[in-house]
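Let me give you the structure first, and then I'll get to my questions.
Yeah, one chain of the complex is gone here, protein chain that is, but the others are all in their spots.
Here is subunit A:
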């Protein structure tokens, strides 16, 4: 500073520099830390706890100086935290929505009072946070707490929720989970990354000023292993993780088989297309990309895609705008190596660089750099390294631009720039991402859902949609906690099917050979094997194909061909198709009831009741086709935003034993009415009603390939579904082992899982399926969609 204070007016008059702002001293935040002797413990049971002899981690500021230390939880800390959270949950969930809303509103005003302290501490720990945004989030979810009893009467909180957030995430992303969880009546255990720990602990303390019951909100800190250890505590009912893909995958694998529902939000490493069309306001687009891509703490990795006809003018503006930008600090020295390697690679592949200055010889600093002339196969475009690097790709037509944007395993967000409204809306619709910003980027509001696609996550945060991950319908049982068995994941469901050996004969009954239904055609299993279908008494009812991997592959291929067309059909046309399915079921009512009776041994009267209910259930879904819609939430900013449910794509369903027909049509209806294609695996025990339903499917005007039915052994087919990357979601009813296998296998590539353990649920005699509660149908259709939000800001 001595050098800069000695500058005379004349020096500055000539150089016209802005002058350095003296960095904030963060006096208020430091005063708070001093009260805690710069060594922070956990927050549980409504107070700070600082046990001795724990491993410590140091939190550093941007200059590398020590801010404070946090401690690493041992298993006994986690277990006492679990019990206090469990007690907290009891008190909290019994409060009325109104009382919970009051607490959250008090938090909003408390936050206003301590704005300075919170934002200083966030800055100090290098996790900047916009306090006004946090306050708005709090007020927004206070509103949902208030309305819960009225608008979501049949939904109950899940229990104790663990929110695990890694260091690369923003401080805001913790509260995007915690606030809705609390609003809905859950208790929350937060496991923040080391850098996020101090501000999280501060906020936990502020919550105590709002009369939140003790135990409802706890903070446990430590290294990356704490998340998995918290998950193993059996007081927890749900875990949600935000952070990087690698850590998320590890966590999902570690928690497989613990009977814990978990969701991942992997937005940090997501690669997002920033598409500039020729019809764009190029200057604004270039300003936008410079602002988005060269921030110190980026929310996403941007990849710039520019239409060829305006490539030169974009590049010349980038060159002008990039000069004078300062070097950006990197996360660590090791990031610098990654950046250097990526740039070298790109140069070797013939890329050219646009840089504000040449990079310093060493150190965790790098100048903003655009890598021009890359092609999609190059590693910098496929998985951009951290730091201020921006790969630039070009495309010829708008359709190619969309294809380029979709050619990534991620699906978090996209920014598109064009003055052409039709092009903007068409592109927004075609991009496989959760958020689309038209002529803007990185705008967020609590009222709009953020929902990652593909490898970017399998949960929906924000908006009303973000509440459902913390709720379950009261008639729906929770996944029971269990301990994992030592499962050989590679061997699960791989025992080959055997050919049948003739054993004796029974001339009194001639059994028929049934087919499965793949891509609209009746066919045998690809392997040629079949298995017997037996009545409860052991009598052989039929022979059905023993399907496997190749049958699933064929069904997926057929589904992929037909699903986009099914989705493009108007919702009213989809409704008509489902009504026809329902009508044809009615026509074959007697045969279906007989089939249920033969298979399950129920009385004809009860079987008929199931068919009756199934007909009405299908009509329900037909009616819902054109009723479930998104909306245009009111926003504080000017402009319009849309949130809309979209189909997942291809859904694999492993059906339960209970109510074999009713469960089939309920799940089929949910998936198909929302525009998905579905591959049904009938119950291994009771496949006959599903096999007979094939004729109803054939007779109806549901396009061939939208629904496939593959019979066979459950584990084999589950394994086949899990190992097909085009299948976006698996709904599973089956064994604990199957659940464990799916949780482990479907963490990469990521799928949306909806798991049910029949061993525990099976005893209710299928009441779940015959229940008329609207929340059950709501749960089903919400499982069948992903949410897309589109921002169109206007002046």
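One rule holds for everything that comes next: a residue touches a chain if its C-beta (ideal position, glycine included) is under 8 Å from a C-beta of that chain, and two chains touch if they have at least 3 such contacts; residues count from 1.
Keep in mind that, in the parts below, contacts and distances are computed from a predicted model.
The UniProt record for the undisplayed chain lists the protein name "Deoxyribose-phosphate aldolase", from the options "Deoxyribose-phosphate aldolase", "Gamma-secretase subunit Aph-1", "Ubiquitin carboxyl-terminal hydrolase" or "Glyoxylate reductase/hydroxypyruvate reductase". Only one residue in the set A:96, A:109 or A:316 touches the chain that does not appear here, and it is A:316. Within the full complex, the residue among A:103, A:266 or A:280 touching the omitted chain is A:280. Touching residues on subunit A toward the chain that is not drawn are 7-13, 15-21, 279-285, 287-288, 291, 313, 316-317, 320, 323-324, 417, 419, 439-440, 638-639, 793-795.
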